[in-house]
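Yeah, one chain of the complex is gone here, protein chain that is, but the others are all in their spots.
A, B, C, D and E label the chains in the order they appear, each numbered from 1.
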Amino acid sequence: MKISARNVFKGKVKKVAHGAVNSEVTVALPGEIDIVSVITKASAENLALGEGKEVSVVIKATNVMIAVE
Amino acid sequence: MKISARNVFKGKVKKVAHGAVNSEVTVALPGEIDIVSVITKASAENLALGEGKEVSVVIKATNVMIAVE
Amino acid sequence: MKISARNVFKGKVKKVAHGAVNSEVTVALPGEIDIVSVITKASAENLALGEGKEVSVVIKATNVMIAVE
Amino acid sequence: MKISARNVFKGKVKKVAHGAVNSEVTVALPGEIDIVSVITKASAENLALGEGKEVSVVIKATNVMIAVE
Amino acid sequence: MKISARNVFKGKVKKVAHGAVNSEVTVALPGEIDIVSVITKASAENLALGEGKEVSVVIKATNVMIAVE
Partner (left out) sequence: MKISARNVFKGKVKKVAHGAVNSEVTVALPGEIDIVSVITKASAENLALGEGKEVSVVIKATNVMIAVE
């Protein structure tokens, strides 16, 4: 599957924390970047996310902001 | 300023392309990751974004999805 | 690829309109539902979107609101 | 009320699951499409969402992605 | 219509600028707050948005970030 989201980066799951509805997933990307995602707990379970799993993070370009000092 | 968005990564602007309302900004992050952002043209001009400028990209955790093969 | 976004629906492209940075894509879903998407023009071109093409629409659950009369 | 969001579809609530802050609401649309929404629990209660209730789902076009095989 | 989005504020359109696909709409809220919205041009036309028109701005709570000095 190829998706319209412009940003698809490969990484490895570092941590998963579950709430009642949502889960917080930390993914280690190259360049020592840790990225945090909040998805539904049902998705986290459905994708069998756990520490060490190889995943991609997917981010639509409109959801990326820019800041300057 | 410290923001609630969990993902704030430093990088360097690689390319800016303007439309009438929106601009597309490519930022090079460490680890050879190029991330694409779409912001309003007014913001791109207001932040004086241009090739080589040091910026941060800012992404709210709810806007990060996870995919597996 | 399996994605964390909870909503993935198969349909067929009905119309594509390009701007300078963004494109507007209309997709016909089952049940006579036409759904409108705005993605970057680069993505629309990269996916070779055109009338009649079979695609999936992908929507994260947090981006779905509910309204009542 | 008429809203700028391009996608407004009528359906019927199939399931509501509450967390502490958020609720997950599944809505059955025509064409046998089940769509999942995550909204605040306060909103779910305020709209008195429950199984069988007639609602509309509302999705801004920028939040719809496209994928191809 | 009552919507799940937690933030619905009444205001008056101050300015509309059209691009090919998107339009930028500035709305004056009470408290001398000017809020900027980007919606599709089709929506701006469909809602007949123009200077002075009374509108509401609608923002889902997950799309509001918090920053501190």
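Some points to look at:
Here, a contact is a pair of C-beta atoms (placed from the backbone, for glycine too) under 8 Å apart; a residue touches a chain by one contact, two chains touch by 3 or more.
These numbers were taken from a predicted model, which means no experiment stands behind them.
Within the full complex, the chain left out of the display contacts the shown chains A, B, D, E. For subunit A, the residues in touch with the chain missing from this view are 17-24, 36, 38, 62-63, 65-69. Residues of subunit D that touch the chain left out of view are 1-5, 19-22, 40, 42, 60, 62.
Seen across the whole complex, the unshown chain contacts subunit E at 3, 5-9, 24-25, 27, 29-33, 35-39, 43-44, 47-49, 53-69.
Basically, only the chains that are shown with their structure count from here on.
Chains that touch both subunit A and subunit D: C. Note that among the pairs A-D, A-B or A-C, A-D reproduces the C-E interface, with over half of its contact pairs the same by residue number. The pairing of subunit C with subunit D is characterised as same-residue: of all residue numbers used at this interface, over half are used by both copies. Subunit C has its Cα centroid 23 Å from the Cα centroid of subunit B. If you average the Cα atoms of subunit A and of subunit E, the two centres end up 29 Å apart. Residues of subunit C in contact with two or more other chains: 1-6, 19-22, 24, 36-40, 42-44, 47, 56, 58, 60-63, 65-69. If the chains shown are joined wherever they touch, the resulting network has some other arrangement, not a path, ring, star or complete graph. Contacting chain pairs in the structure are A-B, A-C, A-D, B-C, B-E, C-D, C-E, D-E.
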